[in-house]
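A single protein chain has been removed from this complex, and every other one stays in its place.
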């Protein structure tokens, strides 16, 4: 066993230390590339009062949607929360606080949190409700707003393949928010489809180095498709 | 021919439009992964008054060092400029202006320039000569300085392999500043060791998408080693 | 006659140029991909992390790991590339996408756009729309010119919360193609058989009518 071996063998162990009222940064876009088993483990644990930053909030009964069933989420930071009746009901009733954040700003806020950049300027959201209360500054004749980094007590993410050191490869558009989400969590937990021995991944082809990964677990995935669209031959 | 075919066949064509007093963002670390033939073409053209942002300024007679011989560089933005006697002489005489920039800040300023982030806060350089005259702000009890993005009229870079659309793969530590440098130039010119047909690169393994590349040329490279260090068997 | 959805898509496609990287929003913008001329190549960017989006997959090709920003299963064209959401929006925010096409509820003659939220109704979120309008220099908004009850959606000032401020320069409606400059709508083309008077009546903001306003051709 090496000090760099990040593999844990149970989902319980993977989320050890997760407590009520913590902040979680989650990877995934819609239901694509979501850490579905880690989300199920959060449901099983019954952790409450969570703040979750994730592009979407799942759908009814899938993804982060299942954490709404027992009111485990206090606040969502997301760019798009449609397709989810329970979410809508909890938001309308005021049970659930929602901080709508433009998709690119959300991705950059996660990256910034992992990269030691406490804040950055962006034109996105200037002059809109997103910019309200935020500092505005002009650069080269254009107005930008100041956005701050996001940090998580935990981050949960899904990758395709990993070595035991936590070096990660993602597959197709299941990459999405996962790399940045991982970097922004104090304890980052990643579930993958396959774990290979160290040395089997080409160093040039690793999408995210294992230094960002604290715990790694191999899982099996449903990979629910939201909009199955096909053409005929 | 496709509108996405970025391949040009001469170095002259690759740098068409480069004029005196422009700003160039260059990839490379030391002499590793530098666009050596594009630098030679700049020398041949005799373009003067250039501002160049690059981690290093080459060495005497190699890399950006050759542009010092005919005083083509007005200003260098770099993190480390040792190992270059001509550079030292021109800097001391005041012929050459030098803006020393921490290596990580330089990389992030290039990324910011390509990513539509006009400025960001970083702790790097706070309380040092680098921070002088820059805005200081406290986040969560720590002081940070505001750094602005870098933009180039041109960027010049070197990659390993490309397809004709300019999708790029880099090799080992020759990657370094190249991906960010490419994104920060209005016209980005990339020289590579090999150009393959479109469809031959795995979309998951492309390090930088061709959207950032304006001109692509295949070259042959000296790849001078600065410190050849070996162990015995 | 007001343009059909298909005609709107066709007119959008006339804005394409060979070698353009294009982001198409959900709905009519997406349809425009069906009208890319044969002698032209356009590469579609999907903001969830794909450049080079292809057609919908055959049934046996469906891959849950390969979707577009509308969460639909898609394919990749040769020369496609995959990247993270941070990289995707670096590309968008940094102005590297040549053309963005998206829908809206309202546009005004200051170039403001409202497209993501109707207060009191369900708030679904802006997704990537705020980044897209802030990042692109070349944007076409596609929308109906007026509501079914005849209320203009091209206004002196947007009434709904904004998606972006001062960033829209071109609007294509079912009645007209308009540029926006200096606080005015400028009528550029009419839908076939639609009169300038009809357009003027249904346009809320100040409208400039050049001497020659041709009908669109398809």
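Which chain is which? They are A, B and C, in the order written, and residues in each are numbered from 1.
Going forward, contacts are C-beta pairs under 8 Å (C-beta built on N, C-alpha and C of every residue); 3 or more make two chains touch, one makes a residue touch a chain.
Here the structure is a predicted model, which is why all the values come from computation and not from measurement.
Shown chains touched by the hidden one, complex as a whole: A, B. Touching the chain that is not shown, out of A:11, A:121 or A:212: A:212 (per the contact rule at the top).
By the touch rule set out above, subunit B reaches the unshown chain at residues 29-33, 55, 78-82, 88, 91, 98, 100, 102-108, 110-111, 122-130, 143, 160, 170-180, 207, 223-233. Residues touching the missing chain, restricted to subunit A, are 2-4, 111, 113-117, 163, 165, 167, 183, 198-199, 203-204, 206, 209-212 (touch as defined at the top).
In this section, only the chains that are shown with their structure count from here on.
Here the CA centre of subunit B is 35 Å from the CA centre of subunit C.
Rounded to whole angstrom units, the spacing between the C-alpha centres of subunit A and subunit C is 29. Looking at subunit C, residues 50, 76, 82-83, 89-90, 92-93, 134-135 sit in touch with two or more other chains. Residue positions of subunit B touching 2 or more other chains: 115-117, 203-204.
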